[in-house]
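All protein chains but one are shown at their positions in the complex.
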Amino acid sequence: MKPKVAFFEFTSCEGCQLTVLDTLQRHPELLEVIEIVQFREAMSERGEDYQIAFIEGSCTRPSDEAKIREIREQAQIVVALGACAHLGGINAIRNRMPLEQTREYVYGDKKDWFETYPARPLSAVIEVDAVIPGCPIDRKEFATAVTHLLQGRKPAIPDYPLCIDCKLTENVCMFLRGQTCLGPVTRAGCEAICPAQGQGCEGCRGLIPSPNMHSIKQALREHGMTEDQIAAKLSLFLTYQTMQLEGVTPA
Amino acid sequence: MRILPKHLLQAWVERLRVDHRVVAPRESHGQYIFDEITSADELVLDYHSSVLPPKKYFLPPREDLFTFNAKTMEMSPVIEEIQPTVIMALHTCDLHAIQLLDRIQGTGHVDQHYQARRRKTTLVSIECMEPCMAQAFCKSLGTLSVPEQFDVHLTDLGDRYAVDVGSDAGEALIRGMGFFWKPSDADYDRFNEVMAGKWPNFDYRLDCDVTDLPNLLGASHDSALWDEIGERCLSCGQCTKVCPTCYCFDVVDEIDLKLEKGKRVRVWDSCLLEKFAVVAGGHDFRNSRANRLRHRFMRKGKYQLEAYGLLGCVGCGRCALSCPAHITPIATLNTLNERRQASPGESA
Amino acid sequence: MTTLKVDVHHVTRVEGHGNIVVDVQNGVLKQCDLQIVETPRFFEAMLRGRPYLDASHLTSRICGICAVGHATASLRATEQALGVTPSPQTTLLRKLNFHGEILDSHILHIYMLVAPDYLGVGSVIPLAQSAPDVVLRALRMKQLAGDLCAAICGRHTHPISMTVGGFTHFPSLETLRELRARLVASRADCDATIELLAGLEFPRFERDTEYVALHKGEEYCFIDGVIDSSDGGRWDLEDYRLVTNETIVPHSSAKHTRHQRDSYMVGALARFNINHDKLHPRARAAAEALGLAPKVINPYLIAAAQAVEVVHCTEDAIQLIDQLLEMGIRHEEPAAPTRLTGEGVGAAEVPRGTLFHHYQIEDGAIVGANCIIPTGQNLANIELDMRALVPTILDRSQEDITLALEMLVRAYDPCISCSTHMLNVRFV
C-alpha cells in the first residue's frame, strides 16, 4: 500500500514545495511509491484521507492554528518542510520588533485590517514528528526523508555542524577568506552549498543541539563584525531559536 | 641520490602523466587543495599546507563500501580500482601521517578499500626549507625530514633538485626516464649546505621534549585547562577533518525510493561531535566539549603512540589554522607543561 | 434570468492563496472578485535596519518561483543606490541566470499548471501515466533550466552567489560548454513545446487593455531599461510610481495598480506585444507557428507567449554562453560601492512581469524599501477580464463557468504570495 501524502502551506514563499516538484526531475519514481492526495500548488485533485502531511510555512496568525491542528489530527506523521515551518524562518525576523510598530510601519492607518501575530514554527502549535530543514529544503534530503518514511522510521537529519559538510567538500573556510560564517553552529546536511558558492552560512537549517553561542559571536567579532551586524546575521533565520535560547518572548 | 635539473621537472611530470594520474596542490582562495593536474605547467611545488591532507586519496571523505539489493540480499564490495597515481609535492609531515595511517589500516583486519588505493599510489615528497605557515610545528615533533618509508623525495638545491628514492615504486618513476643525472661532488656539497641551512629557519615551538608528551598528557588528565578550552571550542570538528592522521568514520546506508538497491557508505566522522560516544540508553562516555577535546589531544599525543607506536600528531598545524576558536596544539600542550611545572605532582 | 454563485476557495495550481467569488443575481453581475487571502509578510519592515548585503538574500524569499528575479531587481536597486557599476561579465552572467529562471518558471506554468486544464486532468500526476513523454519532456526542460541557474548562482530557489556588484562563485568553462550542448539539444524540446501549444484550443476571449513592459534598445529586455506602454509613453525606472499608481481595494490583501486605463497587464504577453520585434528569429518563427502577432489581446494566450519566450531564452542563452566562452571567465571580485548612502530603483521582467525594488540606504543599512510585484499589477486586470468574461458565458453550466474563470486566473500565472508581501490586507 502506497502511503497517502498531502502537502500544505502556511506563511512561506512556496519554494520548498517547488523543490519537492523539482525532486521529480531526478526521482520520477517518487510517484510510484507514494500517492499524493493534496498539493494545491501543483494539483486540483484534493483528498482528505492522508497518512503523511508535509507542511511548509510558519504560523503567523491565530486563525491558521485550527487548520494546522486539523492536519495534525488526520495525519499519522507530520513533517515540517523547510525553515519557515521548522524555525519560523525569515518570517520571525519581525518577532524582535514590537508588533504594533511593524504593523503600523507597513500598513499605516490600515494596520487593523488584518490578522497577525509573532511568527512561529509549526512545533510551537502542534507536535511535529520530523523536520526537513533548509531554505529551501535540499532535494536529496527530501528524497531521503521519503525513503526513511517508507522504511517505517522517522527521517533522520544530521545533528552536527555544517563545518563537517564544508570540510568534506574541501571548501576553503570563509573565515580564512576574510569573511564570516555561521557554519560552526548550524546544522549540516546541505553539503555546505553556501560556503561552496562563496557565501558564509546564514543558518537556514537552524542551530545544532548545543551551539556555543558566545564562541561564535566572538569569532564573528574577531572577523570585523559590529554587534549590530552580528545581531543581523543571527536573526536572518535564527530569530525564533535565539530568542528561545535567551528566554525572550516577542514584544 | 640523483639530480633533476629544474627545467626538466615539467618534462618529467608530463612523462609521468602518460601512465599516471598526477595529483598536486592547486591554489584556491589563498589556500591549496590537492587535485589532479591536467598539464605539467599547473604544477606547484611551493605551497603552504593544503586544506585537506592527501589522506583523502586513500580514505575519501565519503566512500561506498559495498552495494546491495535489500530484497535479494545480493551484495558486492566496491573496491575502487584507481588508476596508478602519483601525488606530488607532499610535505614530510604528511608523509609521516600516511605512515601512521598505513599502520592503522594494515593492523589486524586489513582495510582492503584503503589498501587498494594506497597500493596504486606513489608519493613524491619535497623537503621543506621554511615553515609553511606560522601554525606548523613539525620540527618539534620530528617530522621535518622524511620518515623511514618514502618513495621519491625532492630537495631544492636552487636550479636543480636532489632526488632520493626510498622504494621500488619510487624507483619506477625515475628509472629509464632520462631526466635524472648522477650527482657530482658539488651536488653533494650543495645538498649538505642546504640541509644544514634549513634547520635554523624552523623553531622548536613545543616547550617540552616530544618524547615527554605521553607523560605530560597522562599527568594532565584532570587539568582545568580542558574545561577552559572546552568553553571556547565550538565542537565544529574542523580540526579533525583537516588532520592528516584522523581517520574515524561513520557508516550509513543509502537506499533508493523503491527500497531495493542501495549501498553502504562510510563518511569521515569526528570525535569532537556530540553523540560520537553515545551508546544505547543514552549514556555518553564523553558528554562535554571539554572531555571530547581532551580525548582528541590524548589520541594525538599519547593513545595512538601506545596503540601503534607512532604519535597521532605530525605538527602540520592545519587544526590550528582552521580552528575558529584558536585552540591550538602548541598553546594547549605548552600550557599543560607550564602548569605541570608550576605544580609538579598535582593535577594541573 | 441567471442567478449564479461561484466561490472557489483557494484557486489551485497557482502560487499562493486566492479565492474567486462571483455573484450574479437575475443576470446582473453583483460581485466578481479575485480575493487575495495570503497572510501578510512584512518584508519591508524586516528589511529595515539590515545590512544592504542582506537585501537580495532576504527578498529572494518573497517567492520561491521568481527568487532569481527578486534577487536581480534587488541587487540593481542596491547598486543604483550605492553607485556600483557591475562588470560586463557580471551583466552577462546575470542575463544568463535570468533566462534560467524564465525557462524554469514558464515550463512549470505551461506544463504543470496550465496543460492539465486543456488535457482534461486535474494535475500533472495523472498525466505522468497518460502522457509520460510530455511529462518527462517537461521535467527534462525544467532540469536544464534549474541546472543553468545552479551553475551560475548555486541554485534557483534561493540564489546564493549573486551579490552586490557581482558574483562570489563562477561557473567553469567546462560547465558552460556542457550547458551549451544541452541547450542546443533542447531545441527539439522547444519545438515540441510549440507543437503542443499549437494543438491546444485556447478559449476565444478578447479584451484590449494597456500592456506594460521594460524596454531597452535592441534587446528583448529582461533587466533594467525604461518602462514602456502599449498605449504610448516611456518612463524612467525612478518614475515607476507614475505607472503603478497603487490603490487599495477592500477584498484583496494585495494592492491594485492602474495606469492610463482602469488596469494594465504585465508579463509574457505584454512583453511580446511591446518587444516582439526584438525576439530571436527562432522565437519569432515560433510565434508565427502559434498564430501570435502583436497585439494579442486574449489573456488565455499568455501561455503561448511564454512558450515563445522559452524559445527566445534558449537561443539567447546559447548566444550568451558563446560570448562568455569567448571572453573566458574571470574570477573577479564584486564591484565595490562608491558610497554607503543613497537611494535606487531596480527593475526586471520576471516571469510574471515587471518587478520593481526601491531602496533607501543609510550608512550601509536599509532604511526604506518598496517592492512592486507583477501579480499585484495584474490583479485589477484579471478582475476586469473576469467581469468581461462572465456575462458572455452565463449560458454555460456553473462548472464550466467556474473552470473558465479558474483557467483565466491561472493563465496569468499569478504569484500570490509575492503580491501580498506588504500590502493592505482585509479579510472578507
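In this document, chain identifiers A, B and C correspond to the written order of the chains, with residue numbering beginning at 1 in each.
Throughout what follows, a contact is a pair of C-beta atoms (placed from the backbone, for glycine too) under 8 Å apart; a residue touches a chain by one contact, two chains touch by 3 or more.
Here, contacts and distances are computed from a predicted model.
Looking at the choices "ABC-type transporter, integral membrane subunit", "Phosphoribosylformylglycinamidine synthase subunit PurL", "Pyruvate dehydrogenase E1 component beta subunit" or "FAD/NAD(P)-binding protein", the name in the UniProt record of the chain not drawn here is "FAD/NAD(P)-binding protein".
Every visible chain touched by the undisplayed chain in the complete complex is listed here: A, B.
Among B:Ile79, B:Ala172 or B:Ile330, the one in contact with the hidden chain is B:Ile79. Interface note for the absent chain: among B:Glu127, B:Asp164 or B:Asp269, the touching residue is B:Asp269. The chain not shown here touches subunit A at positions 151-153, 156.
Residue-level contact of subunit B with the missing chain is found at 65-66, 68-70, 73, 75-79, 104-105, 107-113, 221, 247-253, 255, 259, 262, 264, 266, 269, 271, 276-281, 283, 285-286, 291, 295, 298-299, 302-307.
Quick note on the criterion: only the chains that are shown with their structure count from here on.
Chain-to-chain contact here is organised linearly: an open path runs through the chains from one end to the other.
Distances from each chain's CA mean to the overall CA mean are smallest for chain A.
Placing every chain at the mean of its C-alpha atoms, the farthest one from subunit C is found to be B. Computed centre separation for the pair subunit A/subunit B is 37 angstrom, with centres defined by C-alpha atoms. Rounded to whole angstrom units, the spacing between the C-alpha centres of subunit B and subunit C is 52.
Rounded to whole angstrom units, the spacing between the C-alpha centres of subunit A and subunit C is 25.
Touching of two or more other chains is recorded for no residue of subunit C. Against subunit C, in their complex, subunit A makes its touches with residues 10-19, 21-22, 24-26, 28, 31, 36, 39-46, 60-61, 64, 89-91, 93-94, 97, 102, 105-107, 110, 113-116, 135-136, 193-194, 196-199, 202, 228-229, 232, 236.
Across the interface of their complex, subunit B is touched by residues 27, 29-30, 32-33, 143-144, 146-147, 150-151, 159-161, 163-164, 167-173, 175-177, 183-185, 208-212, 215-216, 218-219 of subunit A.
Subunit C contributes residues 10, 12-16, 39-42, 44-46, 48-51, 54, 57-58, 61-65, 67, 108, 112-113, 116, 122-125, 128, 135-136, 139-140, 142-143, 146, 153-155, 157-158, 160-161, 163, 167-169, 248, 253, 365, 417-418, 422, 424-427 to its touches with subunit A in the complex.
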